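Below is one structure, written out as structure tokens, with a few remarks after it.
With one protein chain held back, the other chains of the complex are shown just where they sit.
Each chain gets a letter, A, B and C, in the order it is written, and its residues are counted from 1.
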Amino acid sequence: MSAGRRVRVQYFAVLREEAGRSEEALSTSANTMGELYEELRGRYGFGLTRERLKVVVNEEFDEWSRPVREGDTIVFIPPVAGG
Amino acid sequence: MSAGRRVRVQYFAVLREEAGRSEEALSTSANTMGELYEELRGRYGFGLTRERLKVVVNEEFDEWSRPVREGDTIVFIPPVAGG
Amino acid sequence: MFRLSHGPIDAGACRARLNDPRAGGCVVFEGVVRDENEGRAVLRLEYEGYESVAVKEGEAVLREALEKFLVMRAECVHRVGTLEIGDMAVWVGVSAAHRGAAFDACRYIIDAIKHRLPIWKKEHYAEGDSGWVNCQTPASTGARKHSGEKR
Partner (left out) sequence: MFRLSHGPIDAGACRARLNDPRAGGCVVFEGVVRDENEGRAVLRLEYEGYESVAVKEGEAVLREALEKFLVMRAECVHRVGTLEIGDMAVWVGVSAAHRGAAFDACRYIIDAIKHRLPIWKKEHYAEGDSGWVNCQTPASTGARKHSGEKR
């Protein structure tokens, strides 16, 4: 197993409240965005399942299957409610 | 033939310009609103035919077949263009 | 409430009449004088109304909108007189709990206002002539064809 990749995760809205933080730098062995969310969900007890979220990597909407790469900035997007 | 009925006719927009007046009191032997329009069209040379107009009698939209009655206030409505 | 205005329309005052604590959205339509119509350059417009009947019919249109759509308030002001390019000719506003009804009602009102109210529009063209919109006849038009409104 390779060494963990260092990434930055930002949290908004309900995820921010559940994580108790707005962002963090962390090292992860998760291979995909999907795996990373499950890892963090285990750590913080997020109520929302992955099917209800989207993921933004480096300010672009992306796929759950996208590989986690060193230096990524990642945001999990809860169901939105603008307007 | 009965004596003419006295009515008031108001003119707007293109009909006002063609008639050269905003309103007039007149005595007519026309039996219906349709006949009255044809009488006035003959007098003033209105360009618009009756099919393109509507008629308002005493501030209510009405039928061309409506009888002309003493004291009516009559307005012929050219095609509108509000807004 | 429907009103005719002989001076500039105060859009802010109109908008304030839509306020309602239960309202989640307002939709507003403003009709303004364009610099061309049917391909002809327009300098200014004159609107003329048969005022008593225009107000009565305008009120009827607003009542219909309040009955047909789930909306809270509906207001309309139409200007009459001489208007320059960019001047507001008509203001329509609707407030509702939800936006779909507000859009539908606002559109219903402006469509009905344009088709049913006894209000007429004379366009003054850059070429010096003028004409009552929708009222051209073979005699009035001569060689030039500029009848009909596509809005």
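In the analysis below, a residue touches a chain if its C-beta (ideal position, glycine included) is under 8 Å from a C-beta of that chain, and two chains touch if they have at least 3 such contacts.
The structure presented is a predicted model; accordingly, all values stated were derived computationally and were not measured.
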Practice problem: Using the contact definition given at the top, list the shown chains touched by the missing chain. | Solution: A, C
Quiz item: Of C:A13, C:V32, C:L70 or C:A126, which one is in contact with the hidden chain?
Solution: C:V32
Quiz item: Per the definition of touch given earlier, which of C:R17, C:R107 or C:H124 contacts the omitted chain?
Solution: C:R107
Self-check item: Residues from subunit A at the interface with the omitted partner, ascending
Solution: 10, 12-14, 16, 47-48, 56, 59, 75, 77-83
Practice problem: With the missing chain put back, which residues of subunit C would touch it? List them for me. | Solution: 11-12, 15, 19, 21-36, 85-86, 97-99, 102-103, 106-107, 110, 150-151
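Following the convention adopted for this analysis, only the chains that are shown with their structure count from here on.
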Practice problem: Measure off the straight-line distance from the CA centroid of subunit B to the CA centroid of subunit C, and report it in whole Å. | Solution: 26
Quiz item: Of all residues in subunit C, which are in touch with two or more distinct other chains?
Solution: none
Self-check item: Residue list for subunit B, restricted to those that touch at least two other chains
Solution: none
